[in-house]
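Read the structure below first, then the notes.
What you see is the complex with one protein chain gone and the rest in place.
Each chain gets a letter, A and B, in the order it is written, and its residues are counted from 1.
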Amino acid sequence: MAEQYPIIVLLVLLFGALFVGLAGMADRRVCFPLTMTALVLAVMVSVGILQRVISGGVIRYFVGGWSRPVGIGIELRIDTINALVLLTITTVGLLTALFSFRRVQEDKTEKTPLFYVLYLLLIMGLSGMVITGDAFNLYVLLEVSSLTSYALIAMGKSRRAAVAAFSYIIMGTIGASFYLLGVGYLYLRTGTLNMMEIHQAILALDGPSSTIVVAFVLILVGLMIKMAFFPLFGWLPNAYSYCPSSTSCVVAPLMTKVGVYVMVRMMLTVFGTEWVFENLQYTQWMVGIAVLAILAGSVMALAQVELKKMFCYLIVAEVGYMVGGAWMANHWGMVGTIYHIMGDAFMTLCMFLAAGIFVKQAGVVRIDQLDGMFRKMPWTMAGFVVGALAMIGIPPTCGFFSKLYLIRGGMESGHWGYVMALLISSLVNAVLFFRIFEIAYFGKKPAEGHGHHVDHSEESVIKEARPSALIPLLATAVIIVLLGLFNSNLVELIERSLQGSEVIGTRALSSKGGLG
Amino acid sequence: MKWVGLIAVIFTGGLLLSAMDDFPNWGDAHSPANASPVSQYYIEKTIEDSGVPNMVTAVLADYRGYDTMFETVVVLIAGIAIMAILRVMNGVPGGARPSPAHEIGDQHDIIIGTTCRLLIPVLQLFALYVIAHGHHSPGGGFQGGVILGASFILTAIAKGLDPALERLPEKRYVKLAFVGVVIYSGFGVACLLLGENFLDYGVLQVLLPTIDAAEARSHSMLGVEVGVAFTVSAIMFAIYANLASKGELEGGL
Partner (left out) sequence: MSEITSQYLIDHFNFWVAVVLMMIGLYAMITKNNLIKKLIGMSIFQTAIILFYVSAGVKEGATIPILEHHVAETEQVEAGEHAEGHSTTKASSSHEVHAINPDDYSNPLPHVLMLTAIVVGVATLGVALAVSQVIYKNYGTLEEDEILAKIKAAENDG
């Protein structure tokens, strides 16, 4: 049984979705329990996978038993890094599903089963992307997760949701098509789709091959669109802020992070860091663009008045952190990036959960409407503060440690611009969040302008959030702190995975000064 | 915008073409892709592994059956997504409002009606043939499913959406779509329960004692193709019905 875990984690989610669809049509009340059961099981199985990987090394699972010669079937390949990201995905899925209770039932009663089917399939698609060892299978699952997220975003009640979803579809399709083309170029030159086999074939090539270079650029650009990296992030803020809260809570933390993960996977396992950093000349450029991404995201976040939009631009900056860290060609940079994928998923989740609660309980959309929130919703604000401190980077939250590793990587590899950008961005986050704290704690004088009619009528109405919304938020806050406290254990796991034979082709990641 | 787009497109095109001199020639049987052990294995060993002459079906439903399962899920998602986005569910029971297009539907031309009545059974029979014969000749679940879905769409075009929905109501096609994926993944789970890896059809021979592993693979391929056809035909009709009636499932074009 245990050796079947990799497929079971997907099957649990798939059958959850199928049963929700079949049974939910008859009786809507079964949707939520079924969804929760599927997600709880998925979390349990991913914990089991993580334990097995830590104790027994890489899990290779050949679907259909087609193991020889490698590459005729599809391989699922799990090392420590994917096991950690898989656990992150299923946990975020579980917490958001809990949060979506009530909300979905109040919002779109008739469409509740459809929502949960799409939701479970989204989590399944993301989990599948993370554990697969086949470049084309990754494309199929990328489309599974993209299509579900298009639909979930278009389900928003706002008039603009459809427009945001449409531009997301166009950009997402361009991104996925570029990835597909890149895989096509790789296939043309290497004749296989299995990630490890592609790596072996690239190593065996005599001399530089322009096809492989173009393939890498295509895959990279496609993923950059998917993860909203600097010049290509235009679709993200609208798509994530006009959709229902329970959608943005799962899409915002996961989609971009899985994009970064896939990029890391491509760099480590498919192309290999030696090839990436030694054969390509644009390593420096990528860190430079990442610096721009961080600065642009931070500056645009400062300019926002809407809470969710502000968080969206912070995501753009965070993606800059991770891409920059991965491209520094430095051991600590890579470790920091992988650690930050997990940490940032929970930080973003915390932000969007809090924003969802504010919208629901108090109708707050803009930052200046938050006044007096500490008094009205102390527990919600407590969770929000933990997330905010992590975004700023204050110990003992995970945000502090990931920045520590990233800065260490930047200093060792001499990317001072990146280090500066990281510090500036932390400063901007501090300004942003302390402004919110100030408004929420001390309140704002209602005398100026439009404040009048809101205040007295809503003062009495605003209550603390329901437990089904509060528990996920507080659990996320606890996870953020736990990730920070146990950072050394996690980093040890990631390091072991990077240095050992689990992830091949990491020789170029020297711990001293980047490229030798 | 136009100029930015043009520059981006020219740049991308140049990038794509820059690898041209490294590409294998057109029709080269010994290019890395065509001469790879993977491709050779499919051509040489398919008949041994499963006795299926159509290698495309064998690769689709057996070697890379995992991909195909998610492909079916993608089709399912498309249908569910369109319903989630478009379907008007305001609690009004169907038929409560007079549908304006209904009268037009009755006036459809007798030639079109008769032609469709003759054509649709043939279409559906042919669809079943394409599904069932998919591992011996070109065809399979996707192709047959689309033809089957098209026969319902033809009904809807010729006679109006309502008569088509009488034959395949919403509840039924949604159920059919889910059941299709259940059939596909059910084959995989059956293998799992019998102690082999997911979708390793060979082990299913214990269920039918007269066949060997290769035949079990061949029959299982037929089984999953039937599942694919269920989902595809249902969703094709669902897409048409929802798009044509703006999600109200009444009247139609």
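Here, a residue touches a chain if its C-beta (ideal position, glycine included) is under 8 Å from a C-beta of that chain, and two chains touch if they have at least 3 such contacts.
Just so you know, these numbers come straight off a predicted model, no measurement behind them.
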Filtering B:155, B:197, B:220 or B:242 for touch with the omitted chain leaves B:242
Where the complex has a chain not shown, which of A:36, A:54 or A:163 is the residue touching it? A:163
Considering the entire assembly, which residues of subunit A contact the chain that has been omitted? 136, 139-140, 143, 147, 150-151, 154, 159-160, 162-163, 165-166, 169-170, 173-174, 176-177, 180-181, 184, 187-188, 193
Which residues does subunit B use to touch the chain missing from this display? 1-2, 4-6, 8-10, 12-13, 16-17, 20-21, 23-29, 31, 33-35, 38-40, 42-44, 46-48, 51, 53-56, 58-60, 64, 67-68, 71, 74-75, 77-79, 81-82, 85-86, 136-138, 142, 212, 214, 239, 242-243, 246-247
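Simple rule for what comes next: only the chains that are shown with their structure count from here on.
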Of all residues in subunit B, those that touch subunit A in their complex: 15-16, 18-19, 21-24, 31-39, 41-42, 62-67, 70-71, 73-74, 77-78, 80-85, 87, 89, 91, 171, 174-175, 178-179, 181-182, 185, 188-189, 192, 196-202
Give the list of subunit A residues in touch with subunit B in this complex. 4, 7, 11, 14-15, 18, 21-22, 25, 61-66, 69, 71-74, 110-111, 114-115, 117-118, 121, 124-125, 128, 134, 136-137, 140-141, 143-144, 147-148, 150-152, 154-155, 162, 181, 185, 187-193, 201, 209-211, 213-215, 217-218
